[in-house]
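Of the protein chains in this complex, all but one are displayed in their positions.
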Amino acid sequence: MKKRVIQFIGFLILRGCLYFVMAVLFLFLYDIIHKGGGAISLEFLTQAPRRGMTQGGIFPAIIGTFLVTMVTAICAIPLGMFAAIYLNEYARQSRITRVIRLSIRNLSGVPSIVYGLFGVILFVNILKFGTSILSAGLTLGLLTLPWTITASEEALKTVPNSYREGSLALGATKWQAIRTNVLPYAIPGMLTGAILGLARAAGETAPIMFTGAAFYLPFLPKSLTDQFMALPYHLYILATQHHEISLVRPLAYGTALVLIVFVLGMNMIATIIRYRLRKKKRG
Amino acid sequence: MIWLREGRGAESSNLAFRMTEAIRSKEGEEARPVGKSGFKAIRDKKKARPLRRRLKESAIHSFFFINGILAVIVLIGIFGFLLASAIPTFKEVPLKQFFISTKWDPTSPVKPEYGILSMIASTIIVTIGALVIAIPIGLGVAAYLSDVAHWRVREIVKPIVEILAGIPSVVVGFLGIVLFGPAIAKIFHLSNGLNAINGSVLLAIMALPTIISISEDSLNAVPQAHSEASLALGASRWQTLVRVKIPAALSGIIASFMLGMGRAIGETMTVLMATGNARSFPHGLLSSIRTMTANIAIELGEVPYYTTHYYALFAIGLVLFLMTFAVNMAADLILHRYQEREQ
Partner (left out) sequence: MENGKTKIETKNLDFYYGTTHALKNINMVCPEKKVTAIIGPSGCGKTTFIRTLNRMSDVVPGAKLSGDIFLDGESIISPQVDVVDLRRRVGMVFQKPNPFSKSIFNNIAYGLRINGLKDRQQIAEIVEQSLRHAALWDEVKDRLDENAFTLSGGQQQRLCIARALAVEPEVILFDEPCSAIDPIATAKIENLIHKLKEDYTVVIVTHNMQQAARVSDLTAFMMLGELIEFDTTTKIFTNPSNKLTEDYITGKFG
């Protein structure tokens, strides 16, 4: 009997933990949607800011985030796929392979501001790209790389070994087997993982703060070497450094809402693709 | 001739069937072994160039290898560049003072100070605070999901946890300012709620998804046989969870704590926005503090290039890198001991 009581209380506590976490999340989302929704309007989404950001919209920030995410994608997705192909298809159990995997795990733990510092040294100063979409995109690309490598590797692992062996036994070279009978099945999974990584990158502020993001630019960026506005950085400034903080508070909420929709939207797309993939496999 | 009209790719069986029907009606006999004459030509052609093919495969292998070690190169690169940019600091600032002094005042016209102890303390306080909140709750949720929850609940909760993980840090920091700050100010009768507690709560929220998902994976990985043996002896599910499953999954659980800790240490925007950023040594959970990450973010924008101050910021970055590196390596070691034992 005592066992039952203890179990009941114990499980109740566990359930409480769960409710706490869900409550926090709902609280967050509710606050942002509620207060941010009020600021959202067509003008907000499609126009540039005016009057020192107290009026107007955040369109340049949306474009900027989109552009820098594209650069990140071009940098992180192919490199991630190639590294994953090496690890899963070519690498043997050796010291080098262990070192590579260790490095990947460590890279995923490096603080985002440290990536920002690295980006300043390498892309802004040494390679002389200056503060630009290119520098920021490449910095974010490095940040996302461990993620795309891991996700791509997971996708490759789901392809049964019998496909590889079957191909080899028919006289395919190793690369032929990979290209024709492994990659086609792995690529959808790789892309899903990549989109999730990009969603994370789109929300990062620290790596882009000093490599290219700016608070107020009168024109849209015309090339990769221009500075750009970005949603997360915009939110940061509106929330902490603007000279009329309380006045722009609603705009801050609106920016937060747009950013969340952008990020969670990408997450949802990736999840839907993954769900469809799983269904196709079963059927 | 049927096959001359085909579109791209002989995919459709109907088309393939018609093609082969045409051939069969032409032959009108049982199939002989596969057309040796046509195929032999290809076989001989291929035989003439195995060396070229081998070189190509070798080149492809090397290409992928280079991509593979890219991660190592980047890691070494980050460390190297940080080190190179940090070392000039110590021409001006004695190493001991850097780590032991609590005064950080690099812009003082009278006597610039470069002590990071206050920042280290701030980082530690807010991390510990975060872990105190996140570890019990995270483990609790993980245990609930793996042992108690109906599978439908799991299907709903897992995406929710992923959503929580997906909220950008700047948004969490923003909520710290507009939501938690005023609440904390009201509860503790302060003028504003930007302090260590605020940061701790927010960091806990950011570390929770990591702790939850890795702990849950570890608990799920405990072989059924263990739980079944315990239940067969008359233990309740709770007792089995606490006395058998959690100890069995302990390495993975602890690794999840360490990875959560690594996240908390390295967080920038959240603490930047919600902890107040006062430079003094923290004197309690309600004091305004400035972590290492926040400090870099605040000062890097305005510091003149290539001054001692500039290098000192990179030195802080180096310290951060080494701290998270150590934590990650420790988590790795623990996880590996776990995997070895399971075999």
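We just call them A and B in the order they show up, numbering each chain from 1.
Simple rule for what comes next: a contact is a pair of C-beta atoms (placed from the backbone, for glycine too) under 8 Å apart; a residue touches a chain by one contact, two chains touch by 3 or more.
For clarity, every value in this text was computed on a predicted model and none was experimentally measured.
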Of the candidates A:7, A:108 or A:181, the residue in contact with the absent chain is A:181
Checked against the full complex, the residue among A:167, A:205, A:240 or A:255 that touches the missing chain is A:167
Touching the unshown chain, subunit B contributes residues 3, 6, 10-14, 16-17, 19-20, 23-24, 30-36, 38-40, 42-43, 45-47, 50, 53-54
Against the hidden chain, subunit A presents residues 92-93, 160, 162-163, 165-173, 176, 180-181, 185
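The rule we apply is simple: only the chains that are shown with their structure count from here on.
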For the pair subunit A and subunit B, the C-alpha centroid-to-centroid distance in angstrom is 11
Subunit B contacts subunit A in the complex at 53, 56-57, 60-61, 63-65, 67-72, 74-75, 77-78, 81-82, 85, 136-138, 140-141, 143-145, 148-149, 157, 159-164, 166-175, 177-179, 205, 208, 212, 235-239, 241-242, 259, 262-263, 265-269, 272-273, 293, 296-297, 300-301, 313-314, 317, 320-321, 324-325, 327-329, 332
Seen from subunit A, its contact residues with subunit B in the complex are 3-4, 6-7, 10-11, 13-18, 20-22, 24-25, 27-28, 31-32, 35, 79, 82-83, 85-87, 89-91, 96, 99-100, 102-107, 109-118, 120-122, 142, 145-146, 149, 173-175, 199-200, 202-206, 209-210, 232-233, 235-236, 239-240, 249, 252-253, 256, 259-260, 263-264, 267, 271
